[in-house]
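The structure appears right after this line, and notes come after that.
Showing subunit A:
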Amino acid sequence: MKTFGIIAVVLCGALLIYGTVDFPEWGDPASPASTYVSPYYIEHSIPDTSVPNIVTAILADYRGYDTMFETAVVFAAGIACIFLLRIEKRDSPRSRLYRHIPTGVTIRIEQGGRLPEGSRDLERIDSVWVPYDLIIKTGCRLVIPFIQLFALYVIAHGHHSPGGGFQGGVIFGAAIILYALAYDLRTAQTHLPIRTSVLLSSTGVLIYAGTGALCLLLGANFLNYSALAGLLGVDPVTARSHGILIVEIGVALAVMAVMVGLYYIISSAGRLDEGL
Partner candidate 1 sequence: MNSHFPALIIVVPLLSAFVIVMAGWLNKKYCFPLAAAALGSSLVSAVAMLSRVMDSGPFTYHLGGWAPPWGIEYRVDHLNALVLVVVAAVAFINLIATRAIVRADFPEKTGSFYGLYSLFATGLLGVVVTGDAFNLFVLLEITALTGYALIGIGKQHAPLASLNYIFMGTIGASFYLLGVGYLYLATGTLNMADLALHLSKISGSTVVLAAFLICLTGLYMKMALFPLHAWLPNAYACAPSAAAGIIAPLTTKVMVYVLIRITLFVFTPAFTYAHLPLNQAMIWLASLAIVMGSILALSQKSLKKILVYIIVAEVGYMVGGLWIGNRISISGSILHIVNDAAMTLCVFLAAAGLQFKLKGDSFIALRGSFRKMPYTMAALVVGGLSIIGVPPTCGFFSKWYLISGALTAGTYQFVVALLLNSLVNVVLFFRIFEIGYFEPFPGQDSHRGQKAQAINEAPLSMVAMLLLVSAGLIALGLFSSDMVTRIILPSIPAGIL
Partner candidate 2 sequence: MATIYSIKPLLAVIVSLLLIPVLISSRTPNIREGWTFAIALAKFLIVASMVPAVLLGNQIVFTVAEIIPGLAIRFKVDALGILFALVASLLWIVTSAYSIGYMRGLKEHSQTRYFCFFALALSATIGVAFSANLLTLYLFYEMLSFATYPLVTHHQDREARSSGRKYLLYIVGPSIGLVLPAMLICYHLTGTLEFTPRGFLAGAASPLMTAVLLFMFIFGFAKAAIMPMHAWLPAAMVAPTPVSALLHAVAVVKVGVFSIARVMTGVFGVDLLAGLHLGTIVCYIAGFTVIVASLMAISQDGLKRRLAFSTIGQLSYIVLGVALLSPKGMTGGLVHIAMHAFGKITLFFCAGAIFVATGKKYISEMTGIGKRMPVTMVAFFIGSLSVIGLPPTGGFFSKWYLVLGTLESGQTTMLIILLTSSLLNAAYFLPIVYHAFFCSPEKAMFGDDIQEAPLWCVVPPVITAAGSVFLFFYPTLFVRLAELAIGL
């Protein structure tokens, strides 16, 4: 099997190298790729969509259809993992671990016994015992809001600087995952349960496809934001820029929710009780 693999790889490499004979040099400004379609984008992105960041303009408007399916891919991955891994009937765990916050003493209760929920100074911890981590908890509690703020900045500022829906969404998701890492999966799930994460991800993608369908209903072609001019009360060009912003928000929402959902499912291998 090994030799066959190496032969196949070498053969494939030779085919690829054979292909590069007529390639243009690296960075050559006269190469066909940079002289045919892309100059139009560079010259017309401001007059058409008044969005300085050409990549966002192409991403959400010229080739907005690709990005819609890209968000659908993210959504599909989230749903697929939940579909594959989720275990419905969870048998209750044998033993439970509790920690007395003031003294740091941990208590183990066997045969599925449990303590009343609301006790102030006793908190439940994962069976994979984690050392007392006051520094991490407080540190994270301080940092997370700023990460989320920065994520919102990245989303909103996608028009003018490198950024946009995907990057912002991932940063926002990372903030929540950091929270789940610092504390434990159960507390993270109290703030953002798996059910809301799935509902959020579908609303995000629905926002994207919905704006496209809205343009359809208003008579223009699918995803043609200039049709929103009437609705938003602006001229068609700024309508396109606002359309791009709405779509970016939808993408961010979907990506954030899916990242969080993926982390919940994969880290707890479907049982959604104890993560990393």
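Selection rule, in plain terms: all candidates are chains of the complex that A comes from, given by their letters.
Annotations for the structure displayed:
Here, a residue touches a chain if its C-beta (ideal position, glycine included) is under 8 Å from a C-beta of that chain, and two chains touch if they have at least 3 such contacts; residues count from 1.
Note that this is a predicted model, so its numbers are computed, not measured.
One chain among 1 or 2 touches subunit A in this complex, and its number is 1.
Listed in rising order, the residues of subunit A touching candidate 1 in the complex are 15-16, 18-24, 31-38, 40-41, 61-66, 68-70, 72-73, 75-77, 79-84, 86, 88, 195, 198-199, 202-203, 205-206, 209-210, 212-213, 216, 220-226.
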